[in-house]
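All protein chains but one are shown in place.
Per-chain numbering from 1; labels A, B and C assigned in written order.
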Amino acid sequence: MDAAQLAQFAVQKMLSGDEASRSLGMELKTVGAGTAIVSMKVRKDMVNGHDIAHGGIVFTLADTAFACACNSHNVVNVAQSCSINFTRPALLGDVLTATAVEVTRGRRSGVYDVRVENGDGKLVALFRGQCASLDKPLVEI
Amino acid sequence: MDAAQLAQFAVQKMLSGDEASRSLGMELKTVGAGTAIVSMKVRKDMVNGHDIAHGGIVFTLADTAFACACNSHNVVNVAQSCSINFTRPALLGDVLTATAVEVTRGRRSGVYDVRVENGDGKLVALFRGQCASLDKPLVEI
Amino acid sequence: MDAAQLAQFAVQKMLSGDEASRSLGMELKTVGAGTAIVSMKVRKDMVNGHDIAHGGIVFTLADTAFACACNSHNVVNVAQSCSINFTRPALLGDVLTATAVEVTRGRRSGVYDVRVENGDGKLVALFRGQCASLDKPLVEI
Partner (left out) sequence: MDAAQLAQFAVQKMLSGDEASRSLGMELKTVGAGTAIVSMKVRKDMVNGHDIAHGGIVFTLADTAFACACNSHNVVNVAQSCSINFTRPALLGDVLTATAVEVTRGRRSGVYDVRVENGDGKLVALFRGQCASLDKPLVEI
């Protein structure tokens, strides 16, 4: 397996057990070594009274893309700290896309950036996550 | 109405239209001028394959407590940027409590700190949120 | 004046009064509409006992590039919140370069990303800043 195949294999295994992202309707579009794209449609049970998506749900999408990217090398990594800037409301019915890229990755920790965009390609939120490696394989090969 | 009654009135109104926090089973325990406590039980649809709560769901709880606290003066405030540090996993069945306090509040923006604890009072996550005021009432009185 | 000339004019005026960046030996390399590059050599009075630059000094360089970029439209903007991830030590004698880019900019606030690199082009720190507009010109034209 090359790095891209390993990423596919490991991350799909990880997501297969993840009830949280499944129940929110998240879909893994692509995953590679250090990168991932995850999408989600904003449903009625994700919005407030003004039909605007809860910021936490937008964060959850970004956090999922981050988790996919930082576990894509088949080494277990857990989120240590994350920050998010909200730049535009996500609306009921919007299909959001979170694109995660690896900025830097060391032996013990890494930093990943995630952009969340709406269907028009407009920026909804910027997320940055730092993870810590647990130094063990995600899936046995 | 005094400040505490206004907080109750405004925040309960705000939450009554919030499908997202309702669907996650969140419960407003107390709310006052600049403060709020919100709790949530970690359900099966909130965890990953190791029965650990998705970080995004923990964030969503903290973010909801933040929203309650920063809207408690009956002035609409929206989240601009938030950060979270994860310090301990939250497990399936845990009842989490998020306690938000106002650190500072100006005419245009404010900063709020939220601690998320599990049922044993152990720290699960630290959240800090910065909001921007839209300078209009949340509910008409 | 076009946008690039305005950026030059406004930011050079702003920096001309800035004793802090001058005393740290910072140099504006380029500035444009929403972007800026600032460099600084790590001096003896900027390091700790192991000849590693103080994280605060690295932050200060990034923050200066951020200030240049977010004031480049000749509208006064002040930093509201910033975050930094330290990825590699900066050493005595290193010439650091901070490159700021505008991620998003609205009427009231903006978000800027800054990369700090050493002379080998290796990433030293990642900075993200959010600013608030004071809605007044930086310099009268």
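In this text, a contact is a pair of C-beta atoms (placed from the backbone, for glycine too) under 8 Å apart; a residue touches a chain by one contact, two chains touch by 3 or more.
These figures come from a predicted structure and were not determined experimentally.
*Asks:* Where does the absent chain make contact, in terms of the chains shown?
*Replies:* Touch partners of the hidden chain, whole complex considered, are A, B, C.
*Asks:* Under the stated touch rule, tell me which residues of chain B contact the chain that is not displayed.
*Replies:* 83, 85, 87, 103-104, 106, 111, 123, 126, 128, 130
*Asks:* Where does chain C touch the missing chain, residue by residue?
*Replies:* That gives, for chain C, the contact residues 14, 16-23, 44-50, 53-57, 59-64, 67, 78-86.
*Asks:* Using the touch rule from the top, list residues of chain A that touch the missing partner.
*Replies:* Considering the whole complex, chain A reaches the absent chain at 80-81, 83, 108-109, 130, 132.
Just so we're on the same page, only the chains that are shown with their structure count from here on.
*Asks:* Which whole number of Å gives the spacing of the CA centres of chain A and chain B?
*Replies:* That gives a centre separation of 22 Å.
*Asks:* State, to the nearest whole Å, the distance from the C-alpha centre of chain A to the C-alpha centre of chain C.
*Replies:* 29
*Asks:* Return the distance between the CA-based centres of chain B and chain C, expressed in whole Å.
*Replies:* 34
*Asks:* Would you pick out the residues of chain B that each touch at least 2 other chains?
*Replies:* Only 80-81, 83 qualify.
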